[in-house]
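What you see is the complex with one protein chain gone and the rest in place.
Order as written gives the chain letters A and B; numbering starts at 1 within each chain.
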Amino acid sequence: MSQKPISRRQAALRHAVLILASIVMIYPLLWMVMSSFKPDNLIFSDPMALPEALNWDNYVNGWNALAVSFTTFYRNSFIIAILAVIGNVLACSLTAFAFARLEFRGRKIWFALMMGTLMLPYHVTLVPQYVLFQNLGWVNTFLPLIVPKFMAVDAFFIFLMVQFFRGIPREIDEAAVMDGCGPWRIYWRIMLPLSTPVLATAAIFSFIWTYDDFLGPLIYLNRMQDYTVPLALRAFIDSSGGESLFGQMFAMSTLSLVPVFIVFLAFQKLLIRGVAMGALKR
Amino acid sequence: MSYKMNRRQFGGLMGGAATLSLFGSLGARAQDAALQLIWWGNPDRDRRTLEVVALFTERTGRQVMPETLGWGDYWQKLATQAAGGSLPDLIQMDYRFIFEYARRGQLAALDPFMGAQLQLDDFDANQLASGRVDGSLYGISMGANSHSHIYKKDVLEAAGGTMPDMTTWTMDDFMELGMSVKDNLPAGMFFTQNMGFIEPRFEGFVRARGKALYTDEGEVGFELQDLKDYFNYWKTMQDEGLTPPADVQAQDASGRMEESMIVAGRSLFGFIHSNQLVANQNLVTEELEMVMVPGQGGGQPAHYLKPSMLMSMAETSTNKEAAAELLNFFITDLEANDILQIERGVTGDPNVAARLMGALSDTERKIVDYLAVVADHVSPLPPPPPQNAGEVDRAMRPAWDAVAFGMISPDDGASAFYDEINTILSRT
Partner (left out) sequence: MTEAVTTKGGQHPLPAAGTLSPFRRALARNAPGYLFLLPWLLGFFLLTLGPAMASLYLSFTRYDLLTPPVWVGLDNYEFAFTRDRRLRNALDVTFTYVLWSVPLKLAVALALAMVLDKSVRGVSFYRATFYLPSLLGASVAIAVLWRQIFGADGLVNTLLLLTIGWQGPSWVTHPNYALTTLIVLAIWQFGSPMIIFLAGLRQIPQDLYEAASMDGAGPWRQFVRITLPLLAPVVFFNLVFQTIEAFKAFTPAYVVSGGQGGPIDSTLFYSLYLYIEAFANLRMGYASALAWILLVIIGFFTAIAFATSKYWVYYEDEGR
């Protein structure tokens, strides 16, 4: 990126602001990490205190605290989240391409309906959806959590991609049409490569939101060996009066952030790659 | 357990759409074969319960599909399953919800299995009665339970307070004790959490006056004056500095014990159900004592024994005999109860109880001793709560908060809430 050289003092100032902002942003995380090293009877009675020592017990015990180990929960979460990413990126980009670039009858109506699906609160469709998947025999499997993604049910991503596809000048695909390219090749060879930033964005959000989701897994998964990480984390705490394992819950919650963080770091490289593409445009 | 199922599931998933229907039928067959059991719990309870399930399978050869969730998620899932007509065969039930589920036809009456699969002849009659709804038995109590106050023993002593006889003490005694120690408490700690919003505490209050929250007909069972007296008492406690200020007290919003005033070090006394003692003790360093809730001098007991939780059977269960067998195994089998201990409460089965008494921890013994004393000072179970009783319970919190934050006087707040209760109860 071409950038005017900035003075040392300006750079230092910018870093100071950014670091201060970072601390505000990650303070809760620090508190969680701190608590994960404490015994349960100190977490709430003295919440601001630093842990006395780096005691890894909560991590070691927490991993195997439930009847099924976290190895299984992570495997389940990854299977669901990775397939959801693939489904969302493929299905939503196809749909978005149709809305952004192709001419067909009823397009406005379909688009309005698609936007409408964003607006209905999901708590009221939850029960009918459960009944639907139950009749399909899909309850107690991963299918209700994955198959919908391959059918572009998340209108958020469609709308997002439509907005970005429309930011790509039409001359590019018009030129391709002149060269005899059909819609499929325009989509696959031109649109997708030119849209890395938005595809990366969609991939990041798909992964994180699916990975974080607990309502879907809660409703559709019954056996603990099928549980995802967020669902398992909720099993540590008994708010009805039984014994809870707070330290281990905080330890496992801390660990559960590692994969999303890694995914974020990995995909944000693709966000940056957009720069080079942008320069191609004119 | 069913790891094999899981591999199959994984395969089905990878195979894609072609295997969907095959996969669906596999799921259905597994459901027919295995008994389904669902409970809310925690890692400790989950382990014990799973061990008992494994023992049952070993003894009888019957497969069981266990499912466990946290309390907060449990009821949403159960309602969804009920809507789909797919409740598990055996359901851990809460006293507050058993009426809702039983009266709406979701639970199976257990009377036909009594004397057959269910061998409960010696079972404590009072505890058994707590599982009855409109005359039929819809759940078996997993353990007895009652309200209580807890306090930090050493802190009270260090502040120069002495606990009066808990079986006769009154709310005036309670306030007096507070006045005598309030200046000697550690910084930031108040005498007691505020209980103006706690419906079970209010129930104890009206019971001590010989009334109940609800009548047999499901109408309000107390007078407006009772509610006014109650709100005024707790407002006085707050104004005297015996309870935390309203915004601090409101931090205990979710009813989760980790946010309660006593665990957070902000109060000396707290209100819990007796089965919650162990969990509370795990969260604080000071030793906790458990005492009865203060009465009002009239000799009417505020307390009653209710089930900490029950085990019920779904009406939609396709294998009720086997489900009853598993239920009986949980309640009466000695070996199973060696595993379960009193984690779910003090059992009503005398043989099991006698066997377990030797192996209790100090904290668990406090619960057993406490319930033994309470058992001599109880009145019968209240009439069953009407529909929407849960909504009234939840409405008490904002009603009290308006008083606590000084937005309305205790008398006016009580009047408004009394009207609201009647509105809620009349709504279908």
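The definition used in the following text is that a contact is a pair of C-beta atoms (placed from the backbone, for glycine too) under 8 Å apart; a residue touches a chain by one contact, two chains touch by 3 or more.
What you see is a predicted model, and the numbers here were worked out from it, not measured in a lab.
Undergrad: As a test of the contact rule: which chains in view would the missing one touch?
TA: A, B
Undergrad: Give the residue, chosen from A:Phe37, A:Phe73, A:Phe142 or A:Phe164, that touches the chain omitted from the document.
TA: In the complete complex, the chain left out is touched by residue A:Phe164.
Undergrad: Touching residues of chain B against the unshown chain: what are they?
TA: Counting only chain B, the missing chain is touched by 70, 72, 75-76, 79-80, 82-83, 100-101, 104-106, 188, 246-248, 250-251, 253-256, 258-259, 388, 390-391, 394, 397-398, 401-402, 405, 407, 428.
Undergrad: Name every residue on chain A in touch with the hidden partner chain.
TA: 1-3, 11, 14-15, 18, 21-22, 24-29, 31-32, 47-48, 90-91, 94-95, 97-105, 107-108, 110-121, 123-125, 127-129, 131-132, 147-148, 150-153, 156, 158-160, 162-170, 174, 177, 182-183, 187, 197-198, 200-201, 204-205, 208, 212, 214, 230, 233-234, 236-237, 246, 249-250, 253, 256-257, 260-261, 264-265, 268-269, 271-272, 274-275, 277-279, 281-282
The definition used in the following text is that only the chains that are shown with their structure count from here on.
Undergrad: What whole-Å value do you get for the distance between chain A and chain B if each is reduced to the mean of its CA atoms?
TA: 37
Undergrad: Would you tell me which residues of chain B are touching chain A in their complex?
TA: Interface residues on the chain B side: 1-3, 5-6, 9-10, 12-13, 20-21, 23-25, 27-28, 31, 36, 40-47, 50, 65-73, 76-77, 80, 83-84, 86, 94, 254-259, 263-265, 272-273, 275-276, 278-279, 282-285, 308, 343.
Undergrad: Residue numbers of chain A touching chain B in their complex, please.
TA: Answer in residue numbers: 40-46, 65-67, 79, 83, 126-127, 130-131, 134, 136-143, 146, 214, 218-219, 222-226, 234-246, 248.
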